[in-house]
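Omission of a single protein chain aside, the complex is shown with its protein chains in their original locations.
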Amino acid sequence: MTTEVVSPSLIPTLPGHTYVSEDIFRAEQEHIFEEMWFCAVRTADLEKAGSFKTVQIGRESVLINRTRKGEVRAFYNICRHRGVKLCMEESGEANRSFQCPYHAWTYDLEGKLIAAPNLTKMPDIDRNEYGLVKVHVREYMGYVWVCLADEPPSFEEDVMGAIEERLGDLRAVDDYDIANLSLGRRIKYDVKANWKLIIENFMECYHCATIHPELTEVLPEFADGLAAQYFVGHGAEFGDDIKGFTIDGSEGLDRIPGVGDDQDRRYYAVTIKPNVFVNLVPDHVIIHRMFPLAADHTIVECDWLYLPSVVESGKDVSASVELFHRVNEQDFDACERCQPAMGSKIYAKGGVLVPSEHHIEAFHSWVTSKIADVPADS
Amino acid sequence: MTTEVVSPSLIPTLPGHTYVSEDIFRAEQEHIFEEMWFCAVRTADLEKAGSFKTVQIGRESVLINRTRKGEVRAFYNICRHRGVKLCMEESGEANRSFQCPYHAWTYDLEGKLIAAPNLTKMPDIDRNEYGLVKVHVREYMGYVWVCLADEPPSFEEDVMGAIEERLGDLRAVDDYDIANLSLGRRIKYDVKANWKLIIENFMECYHCATIHPELTEVLPEFADGLAAQYFVGHGAEFGDDIKGFTIDGSEGLDRIPGVGDDQDRRYYAVTIKPNVFVNLVPDHVIIHRMFPLAADHTIVECDWLYLPSVVESGKDVSASVELFHRVNEQDFDACERCQPAMGSKIYAKGGVLVPSEHHIEAFHSWVTSKIADVPADS
Partner (left out) sequence: MTTEVVSPSLIPTLPGHTYVSEDIFRAEQEHIFEEMWFCAVRTADLEKAGSFKTVQIGRESVLINRTRKGEVRAFYNICRHRGVKLCMEESGEANRSFQCPYHAWTYDLEGKLIAAPNLTKMPDIDRNEYGLVKVHVREYMGYVWVCLADEPPSFEEDVMGAIEERLGDLRAVDDYDIANLSLGRRIKYDVKANWKLIIENFMECYHCATIHPELTEVLPEFADGLAAQYFVGHGAEFGDDIKGFTIDGSEGLDRIPGVGDDQDRRYYAVTIKPNVFVNLVPDHVIIHRMFPLAADHTIVECDWLYLPSVVESGKDVSASVELFHRVNEQDFDACERCQPAMGSKIYAKGGVLVPSEHHIEAFHSWVTSKIADVPADS
């Protein structure tokens, strides 16, 4: 038995224990999900003043809401008094404030402490200092990104930079006008696998011929095993007889006006670490957001976005949704089937990457460097 | 973000991790529940010789029974031979002995080994030494208190002392004649929260106006946020138009004869660490016993006790039971809503106590001192 890699065709993956260790996962929560910009909710889901969503980011519950001025704010979802979880629901509407159901400490939509029993008799309490603890917020591409770090990293480098690195420039965000598209469908997947397996899966197409018959029918070049993400700026071309990015190659929906002829009939995919996949086709955009909950458990929320006129008209988007929904199910099944072997002694040094997967090594190096920052005594 | 407490109105709670750490909980099991007097069962539940109950105390299952002489004994619920759990049921009737179902080692109701296959051929076995392992027992206020420590602490100081400290003297136990009351209702609550949150909740009334509308209707002074436990000897007075301690303020049951006029129309509450709450009103007594099972899981058993004549006559106690049953549900809901935030990084130093909660600090100091006894290497 040897797992030494001696063939130039093959390079090693991460060691198996990095996919199962709860210690590694805790380090990833601390140094990746809780320190980076994390794509949390779709901006349009916060419809009006008081609309809120709660999301789990790393080990924290985060409360994101729209203020009366129409801005988006995010806070730790915890009352400052005795630690009650303020909002239990995944989404809802606050009227003018958030009131803790235990002792009625009350915060306005900006997070300021505005009322509490006997508060007037405790004038020394600074209502801002004892307001909800804020987290950093950015709106981009129609989504709210939050960062729990005290000093957030550069959004331009980390988020926008990932798009530029993959597509060559940021035009796509403008061309596909993502922020102004409408939600046609949302599906939530409960995946019993490590988040890194899901990213690795999205980054390579060596598996496409085996598990994605419908997708390779639409994108014949995928059958060769080279992912759309392999070459800067490259989008995989539709097959000759394919009319749209649909389960059966039938006509898609209305083309997004900004999509240029060079982008037409092509599929582009972008990975924005640590939790987002962007998929661009002429008539819609598919956004995956991952929510890693445990070393072997990840929730993936997937949005299918179309022109507002398409969604409002009630056009049938099923054939369009069905294609990537099936791809998702095929991919997540594969990831779930990897997970149980990660702890085996013969996978202690990991598996191997073939040449068309070698670019995943950059992801592995990145994860390793993030976790390497952990001081030995933490 | 800062959690430094600078306002004199506010003092800190225990750090958040003390409510979620299984290591802390293990230390609490070892140094609190397994070393202190623990209120286990109601004496009257052991009706006759051979009646037994089993209860979980710390990490141990304890078997409590009534002997043929009518006395109460308690043992580790474990056969001395190969470790079988002797009694699986929560309660039952042994005839004259406890027989292990595996190899038939048999113990009398005093715990002595009285029979076993081939025992006569093993004359060197001392039947007392290989009897059931005893735990210390005291009967008080109609309940059996047990202590798993080799050298129990002073029952007079710890248990009786808690009553004296709260009420000024031990008269209540005589006046309300608790040991001779009858059980009108028993409700068991399964609470997904740390036992300390439940004690803290019981000790303060700052939350009463927010979550206990029925209780504050009956006890108007509770709306101010000062708990009955705040002043030595004080009992909260019923509202003017309140006829009894019932869900709708209607007439209660027959007044306990020993209750003096100074105690009439008043509610007294006492916390006896580590697991008992006593609630006194003119016509009944409510006793809570907590059974902490995990850092985030506690069973609470609550007894409503009335004059034997009330229970025997079959009078309807529902309006009376309903009031504190609802209070229990409101309180335990609040505790369950605190639990998930205890592990948050912004709760690492804990929350804050307002002036009407400051007395809880004594409980925090007590817990801390109990756990501080743990040597670093244990």
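Lettered A and B in written order, each chain numbered from 1.
Convention: a residue touches a chain if its C-beta (ideal position, glycine included) is under 8 Å from a C-beta of that chain, and two chains touch if they have at least 3 such contacts.
Keep in mind it's a predicted model, so treat the numbers as computed, not measured.
> Thinking of the whole complex, not just what is shown, which of B:V20, B:V41, B:I78 or B:L215 touches the missing chain?
Among B:V20, B:V41, B:I78 or B:L215, only B:I78 touches the chain that is not shown.
> Of B:D150, B:D240 or B:D262, which sits in contact with the chain we cannot see?
In the full complex, the listed residue that touches the missing chain is B:D150.
> Which listed residue (A:K48, A:K69 or A:K345) would be found touching the missing chain in the intact complex?
Counting the whole complex, the residue in contact with the absent chain is A:K345.
> Touching the hidden chain in the full complex, which residues of subunit B are there? Just list them.
34, 59-61, 76-85, 88, 101-104, 116-118, 122, 124-126, 129-130, 133-134, 150
> For subunit A, which residues lie in contact with the unshown chain of the complex?
Contact residues on subunit A toward the absent chain are 1-2, 6-10, 13, 16, 200, 206-207, 209-211, 225, 334, 337-338, 340-347, 350-352, 354-356.
One rule holds in what follows: only the chains that are shown with their structure count from here on.
> Calculate how many whole Å lie between the centre of subunit A and the centre of subunit B, each centre taken as the average of the chain's C-alpha atoms.
That gives a centre separation of 47 Å.
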